[in-house]
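Take this structure, written in structure tokens, and hold onto it; I'll ask about it next.
In this view, the complex is presented without one of its protein chains, the others remaining in place.
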Amino acid sequence: LTNVFFCKCCAPFCSGSLQIQFANTEDKQEFSKFPTKAGRRSLSRSISQSSTDSYSSAASYTDSSDDETSPRDKAQVNTHGSSDFCVKNIKQAEFGRREIEIAEQDMSALISLRKRAQGEKPLAGAKIVGCTHITAQTAVLIETLVALGAQCRWTACNIYSTQNEVAAALAETGVPVFAWKGESEDDFWWCIDRCVNTEGWQANMILDDGGDLTHWVYKKYPSVFKKVRGIVEESVTGVHRLYQLSKAGKLCVPAMNVNDSVTKQKFDNLYCCRESILDGLKRTTDIMFGGKQVVVCGYGEVGKGCCTALKALGAIVCITEIDPICALQACMDGFRVVKLSEVIRQMDVVITCTGTVPHAVTFITSALIITVSSKHIRTSIKYASLRSPELTWERVRSQVDHIIWPDGKRVVLLAEGRLLNLSCSTVPTFVLSITATTQALALIELFNAPEGRYKQDVYLLPKKMDEYVASLHLPNFDAHLTELSDEQAKYMGLNKNGPFKPNYYR
Amino acid sequence: LTNVFFCKCCAPFCSGSLQIQFANTEDKQEFSKFPTKAGRRSLSRSISQSSTDSYSSAASYTDSSDDETSPRDKAQVNTHGSSDFCVKNIKQAEFGRREIEIAEQDMSALISLRKRAQGEKPLAGAKIVGCTHITAQTAVLIETLVALGAQCRWTACNIYSTQNEVAAALAETGVPVFAWKGESEDDFWWCIDRCVNTEGWQANMILDDGGDLTHWVYKKYPSVFKKVRGIVEESVTGVHRLYQLSKAGKLCVPAMNVNDSVTKQKFDNLYCCRESILDGLKRTTDIMFGGKQVVVCGYGEVGKGCCTALKALGAIVCITEIDPICALQACMDGFRVVKLSEVIRQMDVVITCTGTVPHAVTFITSALIITVSSKHIRTSIKYASLRSPELTWERVRSQVDHIIWPDGKRVVLLAEGRLLNLSCSTVPTFVLSITATTQALALIELFNAPEGRYKQDVYLLPKKMDEYVASLHLPNFDAHLTELSDEQAKYMGLNKNGPFKPNYYR
Amino acid sequence: LTNVFFCKCCAPFCSGSLQIQFANTEDKQEFSKFPTKAGRRSLSRSISQSSTDSYSSAASYTDSSDDETSPRDKAQVNTHGSSDFCVKNIKQAEFGRREIEIAEQDMSALISLRKRAQGEKPLAGAKIVGCTHITAQTAVLIETLVALGAQCRWTACNIYSTQNEVAAALAETGVPVFAWKGESEDDFWWCIDRCVNTEGWQANMILDDGGDLTHWVYKKYPSVFKKVRGIVEESVTGVHRLYQLSKAGKLCVPAMNVNDSVTKQKFDNLYCCRESILDGLKRTTDIMFGGKQVVVCGYGEVGKGCCTALKALGAIVCITEIDPICALQACMDGFRVVKLSEVIRQMDVVITCTGTVPHAVTFITSALIITVSSKHIRTSIKYASLRSPELTWERVRSQVDHIIWPDGKRVVLLAEGRLLNLSCSTVPTFVLSITATTQALALIELFNAPEGRYKQDVYLLPKKMDEYVASLHLPNFDAHLTELSDEQAKYMGLNKNGPFKPNYYR
Partner (left out) sequence: LTNVFFCKCCAPFCSGSLQIQFANTEDKQEFSKFPTKAGRRSLSRSISQSSTDSYSSAASYTDSSDDETSPRDKAQVNTHGSSDFCVKNIKQAEFGRREIEIAEQDMSALISLRKRAQGEKPLAGAKIVGCTHITAQTAVLIETLVALGAQCRWTACNIYSTQNEVAAALAETGVPVFAWKGESEDDFWWCIDRCVNTEGWQANMILDDGGDLTHWVYKKYPSVFKKVRGIVEESVTGVHRLYQLSKAGKLCVPAMNVNDSVTKQKFDNLYCCRESILDGLKRTTDIMFGGKQVVVCGYGEVGKGCCTALKALGAIVCITEIDPICALQACMDGFRVVKLSEVIRQMDVVITCTGTVPHAVTFITSALIITVSSKHIRTSIKYASLRSPELTWERVRSQVDHIIWPDGKRVVLLAEGRLLNLSCSTVPTFVLSITATTQALALIELFNAPEGRYKQDVYLLPKKMDEYVASLHLPNFDAHLTELSDEQAKYMGLNKNGPFKPNYYR
């Protein structure tokens, strides 16, 4: 899921989520193309709507701004006299600060990292150029990196997802931020360039989300890599690109694949979807869960999370699966495993949680939600055909379309078939905290690693670090770990401080 | 809960919800006063905010209207040439119609009532004057009454809760509606008067919610009661007034107490709260439920609903109770029963579901939600003292206040301690359908009852009608009842068509 | 359920549980007859099997006794020199004592009653003649009565359910007990007579379970009632008889109906079945619950308890119901409501939880469990027809029959269609403790009530006593009740010590 939330570049995959179900030739061709800005933009729009609609009061505050001047054309100075930034409106800094403070309350792992590192400053000397979504949560990450000793320059990985007031708050504290909500494609690359190409400062670490920053440096400033000690990449797409570079022998620095760390995989999909499926459905449709008949397509981690929540709230849930192992789990967990065509007429809600493919853990995560208010829809739905001239589309609320058949039957489509939890609900800050902490630790590890520990390859975080990330989040729950005695540890052949599980453990 | 949602007059009780916890002398005096408009207004404001904030897109559409002219000063005519109505803007009728249509999809019990009564028109000749909230859901009720043969005139029971576009849609179809959002107190009584006091039309049935309409007719037009066959009252407060009238020997027509019907009592609190607690918390705070420590004060039906949902989503819930029977149920259901003072320091969230008193089933239902982001709050909180000068209040979002202690600790208070599910979440249309159907059946029963069946007293719906209401809602779930065989029915001494439970069954 | 467990006289009703489903004329006639010993015996046999098979090691110890001499023909003396008792073997007293001690651990409410009453001895002067099942749990009750000051004489209400070693333990401590496992009908009445008709001792209180003792006194020693202050009756049948006596004007002392106390009704069915359905199924069939398709007939408290447990363990459960209110609850709780004939072919397990009738709360509680290992059984099953010559019955384990169709299909029938939780699982001692405590309190109340408080009628325990019973059980869970402040109590018009709910509250 996190890859979803953060992943600008999964746009074609996301619309691809529909294609998986109803793939046709044109779609496939589109899919195989390198993600273009056009593709990106279509998702970006959805992210933008998400921010607007249901993100937080912050977003709507931002929206109320009617200033149409491009930030590139404004001269702005923060209260410290610096103008090395480009944001929508530096005056929103105070409001943004409050949003950051609220986020900090659920990201205490990063706060505790700050405290533990107060003396040593493990990132002293690090010059990090970063390209991520710019939200209150990433602001907590960035300010943690600064607290650990790093200098940072930052830009947005998505043209729509920037929370302007957060960008302003960062700029106000002296972080050179180049980002605003609603950038043009030209703005996008201009911002990246302003981060990388600045006089008297050269990055020695890269934190990327989607690979655009990395791509730009490769293309325009390859010499930068001479000083770079490593790349930390968070998104599925970005990781995919890095593996391709590595395969082609073109990766010239070590890279850390944060996306596939155990902590991220174990928590993001299952727990995040358990929380957001209900939220997304309520915010968009005010639907009552009790007694609703729901078919969930796919019983991977995403599907498991959705099913747990829906069943608990009184929905009657069944499953479709292609993989017999997941299907058997669904059976044991108390869900009927059916074919969509067998049950579609009885279902009130169809939720697709398909999208796993074999070569990566979860590189397409899709969640098409169709709320079938009529029970007479005949077959599984092909998105393209939903746009046929016989069908009338009526937008009844933001992210909610009624699709009306000639005979009057209505199907409610949420988020136009895009990801519900991206578009229509919020993602718990706590989950983002896990990823952000992992990113911070990956940066520390790469920056401080002795010569030779990492070569020009893509690495996973060592198990022990995964466990450390988890341990930093336990105080949120007032959880107390048990410590092995010396005897017990010796008997079991374990180090008392872990790692406790083998690397292949999931 | 329904009483909560519909109950204009429980305003003092609602602020009273805090007083129950921390009652003091002044509060008590206020409580014992007859609810004045002032008291009413304070709740009304909250309802209004609710509509604005989280109700539906409809409400926000309404809000965007910047027309400041009083509807009383406007000359409006619907497309059929009638001007016997007074709404904000008759031109919003089409939009209101869509909202009504959406509501109809979850109120199929009323739709099926319409169908079943197509031939007979059981309300032919009924002239109903009604005073309820005017929302898409009540519009479905009103239009059902019309379809059953009744003539209706309608006004709002609350000065803030009217959905203007729904009022317009009703007026457009020819129902004389007198209501808009944001009436003054004078407007309020003017509207009631316009409903009752009209030339050439005299009501013979009253449908009231809160007792204001009944009160007005008693005071101004007592002669109307000569023709009135009965009153149907839905709210706790209104029912209370009716019992007082009856006790005083002043009730001059039969009255039906819809509030205490089994179907309503059994479903509203438990299921509605199970759905809305999560919704309300997410919309206001984006909180993650997993692992949160929550104390729920009160394990009645409201508390049971909240606890079920929170536990299912991974919260760690404990309970406070005064009643040993409910406490023992909490134990058996797997919740620790504690005193608030024992656990308050460890809790992330405090939810009050107190408010039952012995003489009515649930006449005060309160839900103060305090999200304790700090764990250092020392004692249970007294609302008045929260307004002390040492504490800083910061409104971070609509319905969300941070209360900041001198040492920097923050407590998040939702809805200013008023009902969360009223203010911050939606109530499932399906649940409102149960109440609306009961109201319709009560009207039919009173209107058609043979002379002498009902005297000048307050009645509960017969068990059989409760069962009928339930049965009308089963098709929503595609549920199929089993029918007793003749032998089985005879053996058990039951009528095959019910009632199946004794009247005292709950 | 308790009525089930304790009710000798519900024998015809229990076999009636099948008749409810498939009633025919002969059955009905049998049903309407006064329960004869023959009818009683048929259940007794089942109780006996229950004790033998799955009750506890105690029972099997008893069984291993090969002493065939009738206890009536033995001369036995306890270690204190008394021979005023008649049990199987006084030497088993020590073993019985251990069983009683184990039971005491889950009956701490009675133990605390003993402690609270140490000074006052509220039953000093009481001479109680009792007729109940004689098990470790009732022994704890009897010894509590003695500790509270009463003199007791005791006999068994069932010819098969006596735990011989427990009877021995009671006799050893000086309680005159007349009971053993496997009494003849003549023995049964002889034992009752020995309890009542003893020189120099006359009962002034009666504790009955099933009404046989009361019946005997009425018939043989009516003069005893001159001194009797009251009857406490626990079973559905016994209560029914008392109401008949009262109606006929023949009840000459006050009687307390313990069966319908709130605490008993609220806890026995729901929680007891939630625990015992899994236990009974595992002990008999070793069935795996995960993924099993189960239809539960009836969604009253018994059905709700079964469904909760089965769903939680991964079974896929659907419901049949005749009552639309219960059906609607099933829907909201996430169960499909179906007709048996629609689903029977797909089901793995059929569980009947039918048996409510309108004039009493739950006087027939039945649980026929059919485990359908074949999915080709065509129709709902009629017990009589299961005994048809075409079908082969194979007893594969105790309480487990395979019924084999000519085509080889097998149906597994548990407990021959009798109550599963009576026959195949244990009932938690804690639940029996609730009933036993209520009985003790009822005795105290009747014995100490001032002249005139109770007339010659049948009474329910006052609400406050129900609450007291509940409160005595809270320490088992380390539960801490909250106490209303004076202000709060005054505001709510409640006494701080309860009762907190109206009498009609359930």
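Each chain carries a letter (A, B and C) given by its place in the written order, and its residues are counted from 1.
By our rule, contacts are C-beta pairs under 8 Å (C-beta built on N, C-alpha and C of every residue); 3 or more make two chains touch, one makes a residue touch a chain.
Since the structure is predicted, the reported quantities are computational estimates derived from the model, not experimental observations.
**Student:** In the full complex, which of C:216, C:430 or C:500 touches the chain missing from this view?
**Tutor:** Checking each option in C:216, C:430 or C:500, the one touching the absent chain turns out to be C:430.
**Student:** Decide which residue listed in A:84, A:101, A:193 or A:467 touches the omitted chain of the complex.
**Tutor:** Residue touching the chain left out of view: A:467.
**Student:** Return the single residue from A:267, A:289 or A:454 that touches the missing chain.
**Tutor:** That would be A:267, which touches the missing chain.
**Student:** Touching the left-out chain: which of C:84, C:106, C:185 or C:487?
**Tutor:** C:106
**Student:** Just the residue numbers, please: which parts of chain B touch the chain that's not shown?
**Tutor:** 290-291, 311, 313-316, 331-336
**Student:** Touching the absent chain: which residues on chain A qualify?
**Tutor:** 19-21, 23-24, 28, 31, 262-263, 266-267, 271, 297, 320-325, 327-332, 336-340, 342, 356-359, 361, 466-468, 470-471, 473-474, 476-485, 487-488, 490-494, 498-502, 504-506
**Student:** What is the set of chain C residues that contact the non-displayed chain in the whole complex?
**Tutor:** Missing-chain contacts on chain C: residues 56-57, 98, 102, 105-106, 271, 274-275, 278-279, 282-283, 286-291, 293, 309, 312-314, 346, 373, 375, 394, 396-398, 410, 425-426, 428-431, 476-478.
Convention: only the chains that are shown with their structure count from here on.
**Student:** Which chains touch each other through the most C-beta pairs?
**Tutor:** B-C
**Student:** Report the inter-centroid distance (CA atoms only) between chain A and chain B in whole Å.
**Tutor:** Spacing between the chain centres: roughly 40 Å.
**Student:** Could you state the distance in Å from the CA-based centre of chain B to that of chain C?
**Tutor:** Taking the average C-alpha coordinate of chain B and of chain C, the gap between them is 42 Å.
**Student:** Could you tell me the distance, in whole angstrom, between the mean C-alpha positions of chain A and chain C?
**Tutor:** 58
**Student:** For chain A, which residues are shared contacts with two or more other chains?
**Tutor:** 290-291, 293, 314
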